[in-house]
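I'd like to ask you about the structure that follows.
One protein chain is absent from this view; the other protein chains keep their places.
And then subunit A:
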């Protein structure tokens, strides 16, 4: 394994007719990390993945995958990666087991023992025909097909959107094992708890552009902390202070969000006002997410 990133995308654009799907997207996924890929519906996550797979041609910008070019080296790269589409459609006349074997063999081989173990873990009946599976079970078929192959990189497009909580837990376990085994994972997701639990790095995109990227800890630093305090008296100037948002006052109880860089000033103001009780909540990914999404809306 080299130190060069598994995925390196910069300034990527893509137009569909007049619609601009990607507008200068940047994404770097280092080898061996689990990278969360977040964004509202229609923000360009799937388009990015399809460009990385060489199914779509990039507009302008640069996209590199496992040291190769997605469009030109598609087949050589596909031997080293596995993909789970967001919308899994199976062949109606093929059983799930047949689809798993077929996709695995087309990728270059399938580990039979691993397939059996995964079928057990995800509790999937492989004899049903494609048409008879529910959305969650179709996703399991695609997941097992991807995980049963020995590959370096997993590209997963909202792989758990149809799974029940039990199966989601199984999925998290498996991804944690994949990480320990040194595989790189790009996980596009809407399940924030899942991203928080699994991902080392996160990239948030909106309207085809990267708005945040970094470690979860690093991103939290940039974000607001929620403060709830019981004070002796209401401090002067709190409402107009820089970085204070969503202030509610109830008697001597205050509650507000504060941008990370203004934390110090506000805390000094609070202690000067006699703090009787104080709770601080770090930003959840959800708040981080909502902040970017609401700007979009």
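Here is the rule we use: a contact is a pair of C-beta atoms (placed from the backbone, for glycine too) under 8 Å apart; a residue touches a chain by one contact, two chains touch by 3 or more; residues count from 1.
The criterion applied here is as follows: contacts and distances are computed from a predicted model.
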Fill in: Absent chain [UniProt protein name; select from "ABC transporter permease", "Fatty acid desaturase family protein", "Cell division protein FtsX" or "Molybdopterin-dependent oxidoreductase"]
"ABC transporter permease"
Fill in: Touch with the omitted chain, as defined above, among A:89, A:217 or A:277
A:89
Worksheet entry | Full-complex contact with the absent chain, from A:132, A:216 or A:267 | A:132
Worksheet item: Of A:12, A:27, A:53 or A:118, which residue touches the hidden chain?
Response: A:53
Worksheet entry | Missing-chain contacts mapped onto subunit A | 50, 53, 55-57, 74-76, 78-79, 83, 85, 87-103, 105-108, 126-129, 131-132, 142, 145
